[in-house]
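Report on the following structure.
For this view, one protein chain was removed and the others were kept in their places.
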Amino acid sequence: MIPASFDYVAADSTSDAIGLLAEHGDDAKVLAGGHSLLPMMKLRLAQPSVLIDIGRVFELAGITATADELIIGATTRHAALASSELVRADAPLLAHAASLVGDPQIRHRGTIGGSLAHADPAADLPMAVVALGGTLTLSGPSGSRQVPADEFFLGYFETALAEDELLTSVRVPRRPGVPWGYQKFVRRANDWAIVGAAAIAGRVALANMGPMPLRARAAEDALAGGASAAEAARLAAEGTSAPEDIHADRAYREHLARVLTERALEHRSSAAHAG
Amino acid sequence: MEEARHLMSILGTRVLRTEDPRFLTTGGVYTEDVTDELLTGACHVFFVRSPVAHAQIGRIDTSAALGAPGVLAVYTGADLAGLPAIDVMMPGLLNERMRRRLLATGKVRFVGDPVAVVVTEHLYQGEDAVELVDVDYDPLPAVVDLDDALHGEVILFDEAGTNVVAEFGNEASLKPDLFDGCEAVVTATIINQRVAPAPMEARAAAAAWGEDGRLTAWIPNQGAQGTREDLAKLLGVEEAQVRVITPDVGGAFGAKFGADPEHAVVAWVARQLGRPARWTESRFENLIAMTHGRGQRHTITIGGSRDGDVQAYRLQIVQDGGAYPKIGAVLPFLTILMAVGPYQIPKAEAIGVSVVTNTTPVGAYRGAGRPEATAALERAFDLFAAEIGMDPAEVRRRNLLPPFTEPHQTAFGALYDSGDYAAALDKALDSAGYAELRAEQARRRASGDPHQLGIGVSCYVEITGGGDGGPPKENATVEVHPDGTATILTGTSPHGQGHSTAWAMIASEELGIPVENFTVRWGDTDLIPEGGGTGGSRSLQQGGAAVQQASRELIDVARERAAAALEASADDLRFNTDRAAFEVAGDPEASVRLADLAKEERLFVHTIFTAPGATFPFGTHVAVAEVDTQTGKATLRRVITVDDAGIVLNPLLAEGQRHGGIAQGAAQAFLEEVVYDADGNPLTASFADYPIVSATELPSFELASMETPTSYNPLGVKGIGEAGTIGATPAVQSAIVDAVGHLGVRHIDMPATPMRIWRAMQAANDGLEGA
Partner (left out) sequence: MRVEFTVNGEPRSADVEPRTLLVHFLREQCGLRAANIGCDTTSCGACTVLLDGESVKSCTVLVAQAAGQEVTTAEGLAPPGELHPVQRAFRAEHGLQCGFCTPGMVMASVSLLAENPHPTEQQVREGLEGNLCRCTGYHNIVRAVLTAAASDPAEVTA
């Protein structure tokens, strides 16, 4: 319930934050909304000795657009993403995913940067960003680099972020009017997905079918080859390694992956709790 | 003598709760919130708990913890060796060789068993220090499976030589020919799974010893008097040395009766250190160390004729008692008592056995033994209905006891006071639109709709307000003050039920004093030394009846004073409740106010109301569920209930109790379960993992009214607190099974999770019976 002790420092700019990260190395964790990190710290599953708060680095918040992309600052809150008219028009899959994270209180605090850096394979935003084919901007002492979402999530709670790097923004293609589908299967509201599926523009991403969000490549290939949604969805579980827990074993998760992929490909979107 | 009553009786009306304004603004004052002079400078108590389910305790190294910031002391079982071991309750019934110590000594028997306690100056220092206590455990094989407990070699208590806590009848008593002559017989083994009561307020305690050697303990509980009795025993002191104060309690549901080892340890620490001590458990601790509920395995057999007459029923129970016997181990007694429910079944048998396992001890949880009886019986009826191809509601109607107003005794010794079970069934089916629902179900089945509809019906009767060994009774004191206000002292112990409002209503009806002018008090053993607390749905029928009786007796006392004051004969006086005054008949000017009769001498009555016995509320629940046949996920669409608990005193409060009960009952059917792995590790020890039901999983409920009075108290009331839970669980389970029944599924164990439903569909598809 109570985190272990730590030192706290508030960064006042991106470069300040990067400097602090470089200074403290793996003793430090970045704090944005704190709704991935603080729950872990309260259970003492994480015990950083320094927290670098980027919550007041205003250049890291906000949503802007170029002709082809939306650029979302890392500390943009889920609630802001969900209600942004721009995102709802041009990347509605992302707005929808953000609207399903946790509950309203969590959405008022949690950020896209925090969620992606945390990299829970069952979470909404990692799956959504992979489905969208987004690009993440990682900034460190020697500059910034762009990492495609497909290459960002490396394993269970593991990302391409180096120890001294900060995730500063996420870019997603603008696709106004392009059909999309989003499925999140839970037993109870506020749960992480037992399995999730998101589909847009020939891309299909799955949540909780492996240690990171996965592309359902066999299904995508079938689609590209002219298969129907139903036919393609039959291949959704290929190449996955679904976990087993009290909610679902592997066979049931694979079944869900197929069903949810078909629904996502039919451009159907679930609220987390609808049947 | 006729009285001039209120033009409108307040009884039966929707009086808003007088308690609410403070709960809504400054909040209730729960044990964690209590500030008191006696608690100034309190230290903070934290428990070190076993991370393994079954082990010998080896060396405990407290040195690192003792050196941590703010640590005042670290104690282990050895430090408490001078205190008595905890006696097993009901020693004639339960195996008394399964005793527990306040802190585990020698062995730990469940994950969460407390082995040491750390005391710190400040709240935030505790968890840091707990981490530093180093305990060596020598693991033993864990007994989690019921058959391992019954027949395996690993024994939890060497001194007992067995894992059997209690037996209720035995297999030798079962008649092999019970089902002879039955055209159809169905048998199944089903699970009534372990659940967590999970009140929103976890357990807590605050303790301070005065210079007079008396302990004052603030503990959230369901009866201060019972808590004091337990606490005194655990500490080896006289009851007179202990004062228990019950602050506001954030829910209990049966799991906050008496005193737990932790409460006693907190009090012991306070005495040991000579300063007050406080403890609040975390939710993790609550989910592994507060008693769990249910945990029965049932083998049910039902037989009868193909035209729907049930002729014989057998129930065999194995109760999981958890690691240390508590009331959970006794509950098969109640399950057996209520085994045949509202039905007339010519031949019936029920036996049970309770065992210990390396899991959290099992206690009472809303319904406590009776939901299990109803769930088993209703499942049996559904299986029988499916076997003979008859509508499940129709099978029930055919077998219900006919209406009765004179007490009816069942073969198991339960004396039902009054009941009209068929009327409840008819009303519930009518309210639900049963025929339309079946038609909709048929339509969806015919069209192969991916969302199938299921309808579940459960008929129940349950026992409330049974005595504690003796006749059921409760005490109350009612006092009228010279300023026209009044105070009620009750032996009940509300924790959300609204007794402040309800008891004020009852007394107001008699005394003519407005509800808002009453102060109702409970839960302080110095103020109210006797009381049965709140649980088992006893409070209104005993505690409320006591308030009414005290109020009426107070009028009698006051009448004599009024006669003297008015120099009239008592027979010539009428009490006018509109004015709260005695008037001389025919001369209203000659009157004296009740309050004025309290001026010279206190005006109060203490009384004990004794009921002739337990009462038996009853009802029918209809649940409608939808199953997404592609994923297996069930959604609860509607719950329609008739819960007849006699006359309704305050419909607002009664509905609230029904809603809360239905939610918990439904949650057991399709959502909640405490899960252990084979080594006894709890897998559902947080609200992230234990799926306590939220608003999104439930519909609004449809409550129909029915009031069949009881003659057992002048209010005509029975108990409503647990009825919702008892009726809802089987109705919801039944609805879910029914949704896929046309695919050949006959049974799905609770909770009917999506995976279980899907698996049952697969199995039925493969030609095997879904089980």
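All chains are identified by letter, namely A and B, in their written order; residue positions are counted from 1 within each chain.
Basically, a residue touches a chain if its C-beta (ideal position, glycine included) is under 8 Å from a C-beta of that chain, and two chains touch if they have at least 3 such contacts.
Just so you know, these numbers come straight off a predicted model, no measurement behind them.
Every shown chain touched by the omitted chain in the complete complex is listed here: A, B.
Contact with the chain not shown here comes from a single listed residue; of B:497, B:576 or B:713, that residue is B:497.
Across B:117, B:198, B:318 or B:598, the residue that sits in touch with the chain not pictured is B:198. Screening A:30, A:51, A:74 or A:138 against the full complex identifies A:51 as the residue touching the chain left out.
The chain omitted from view is touched by exactly one of B:12, B:28, B:51 or B:744, namely B:28. Chain B residues in contact with the hidden partner, per the touch definition given at the top, are 16-17, 19-21, 23-30, 32-33, 123-124, 198-202, 248-251, 253, 280, 282-284, 495-498, 652-653, 655-656, 659-664, 686-688, 692, 694-696, 698, 700-701, 724.
The chain not displayed touches chain A at residues 1-8, 10, 31, 34-35, 38-39, 42-43, 51, 53, 55-56, 79, 102-106, 108-109, 189-190, 271, 273.
Quick note on the criterion: only the chains that are shown with their structure count from here on.
Distance between chain centres (mean CA atoms), chain A to chain B: 42 Å.
Against chain A, the residues of chain B that register as touching in their complex are 123-124, 126-128, 131, 282, 451, 626, 628, 630-631, 633, 635, 671, 675, 683-684, 688-689, 691, 693-697, 753-755, 758-759. Residue ranges of chain A in contact with chain B, taken from their complex: 1-2, 4-5, 44, 185, 187-191, 194, 246-249, 252, 255-256, 259-260, 273-275.
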